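Excluded from the complex is one protein chain; the other protein chains are retained at their positions.
What follows is chain A.
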């Protein structure tokens, strides 16, 4: 830890920081919606922000690839005339947990692949990220220790850690430094502050325990052996195919593209809207054939898209351990239980 990369913000200055920052940029932070539900929304004072929050209903991906986003405008009144549309917005996200920062890192990889997704990348460039450390578990659904996302690991401009009377702030980028310079409320971090931070991290290593008795490295092999597992049939009986698990996932990025013509029947727009592999029509094609007819197959696909396929393609898991899919599932399909069931059914087969 280099001292110069760290500053502190006293708690009594927190509101001033948020108010000041909201005057410079559109500022978005976690806000309570009741029933222990939270969402990232625009704020202008510290009081609106839920500093202690469990992962929001939708992850911050909604700012990088909005639920509905115009890609193209067209006019067919004379010849076909089209114009690409990107509508980026400058903003700062405050209070992003490490699991969600990991989610954004995954999406960065996906959308930087050829062909590059300029709508995503242009938005990404204009969004600054201020992380916020989880000092303890949010709830029983998180698997952030197993997925190794509970400690900060880059992907942010600034990173806040709550140390009681003050926040210690890691400055990770030039853009982050500019925020610190613009809001004149920060003080240099002393050696004692850094020691306290180190103490918290030490404590976290004992509080956060691997949620399942399996090494991360052996998960892909577990999935290699589990394609025909009965566990998927159990999910078939329970899953309602509502798509909640994918909508709330920080790394699900599937979208559908639709054209919407105006009432003049000559001008219109092409837009994308989030889609979900869990939905009945997702893989239904002309002639009524459906490549993913069963809920079991669709759920299996979702799990493989998190724990198996991206390991080959991107050399990382696309589960960030945030636990949203488990929280959002009315049928009580819990990621932890599914992984546990896969491990268990396998050991039973081995012993049999």
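The definition used in the following text is that contacts are C-beta pairs under 8 Å (C-beta built on N, C-alpha and C of every residue); 3 or more make two chains touch, one makes a residue touch a chain; residues count from 1.
One rule holds for everything that comes next: contacts and distances are computed from a predicted model.
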item	value
From "Osmoprotectant transport system permease protein", "Molybdate/tungstate import ATP-binding protein WtpC", "Zn-ribbon containing protein" or "Coenzyme F420-reducing hydrogenase, gamma subunit", the hidden chain's UniProt protein name	"Coenzyme F420-reducing hydrogenase, gamma subunit"
Touch criterion as defined above, residue of A:72, A:121, A:242 or A:283 at the omitted chain	A:242
Residue touching the undisplayed chain, where the options are A:141, A:193, A:295 or A:308	A:295
Residue among A:51, A:110 or A:331 that touches the chain left out of view	A:331
Interface with the unshown chain - residue positions in chain A	33-37, 39, 57-58, 62, 67-68, 237-244, 247-248, 260-261, 263-265, 273-274, 276, 279-281, 295, 328, 330-332
